[in-house]
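Here the complex is missing a single protein chain, while all its other protein chains stay put.
And now, chain A:
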Amino acid sequence: MTIRFVLNGEPVEMDARPDERFVDLLRDRLGLPGAKVGCGIGRCGSCTVIIDDVAMNGCLLPAYKLEGRRITTVEGLGSLPEGRAVILAFSEGNAFQCGYCAPGFTVAMTALLMREDVPDEADIREALGGHVCRCTGYHSILRAAADAAVRCQKDD
């Protein structure tokens, strides 16, 4: 089927099988390998993308669901003020180690800041609670996420 959507601000029209996973389209056909596949069943969050302002697992999105959607991947976060705040805070805080989970966390945290102006720790824990990080034990991420929330307010 032919699907049309807006990806990181650019219109995309492509042929795809309707059951093709969005994360595979990104990685194998659209040249955007930022989203990672850690489990393929929605249990690690590494493939998270923003669809119409909310975070979703790219491995659970079949192509037919993309029609007409506005999609932001990790590669497009720099165009969002929330995304820039998260990138800065996660970088300066050395939030990650191997980094394979980093795009998913970054996207999810950006989506949270788009929804909540002043997220508290519980909001952050809930928004990031579906993401596996095997390296850090999560605290470096939580510290940096709290910093991102503060930065985002300052930037307003």
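Note that in this section contacts are C-beta pairs under 8 Å (C-beta built on N, C-alpha and C of every residue); 3 or more make two chains touch, one makes a residue touch a chain; residues count from 1.
Simple rule for what comes next: contacts and distances are computed from a predicted model.
Engineer: Which listed name, "ABC transporter permease", "Molybdopterin-dependent oxidoreductase", "Transketolase" or "Sulfurtransferase complex subunit TusB", is the one UniProt assigns to the chain that has been left out?
Structural biologist: "Molybdopterin-dependent oxidoreductase"
Engineer: Just name the one of A:Ala35, A:Ile71, A:Met114 or A:Cys152 that touches the chain not displayed here.
Structural biologist: The missing chain is touched by A:Ala35.
Engineer: May I ask you to list the residues on chain A that touch the chain which is not drawn?
Structural biologist: Against the left-out chain, chain A lists 1, 17-21, 27-28, 31-46, 48, 51, 54-57, 59-62, 64-65, 73-75, 77-78, 86-87, 90-103, 106, 108, 112, 115, 125-143.
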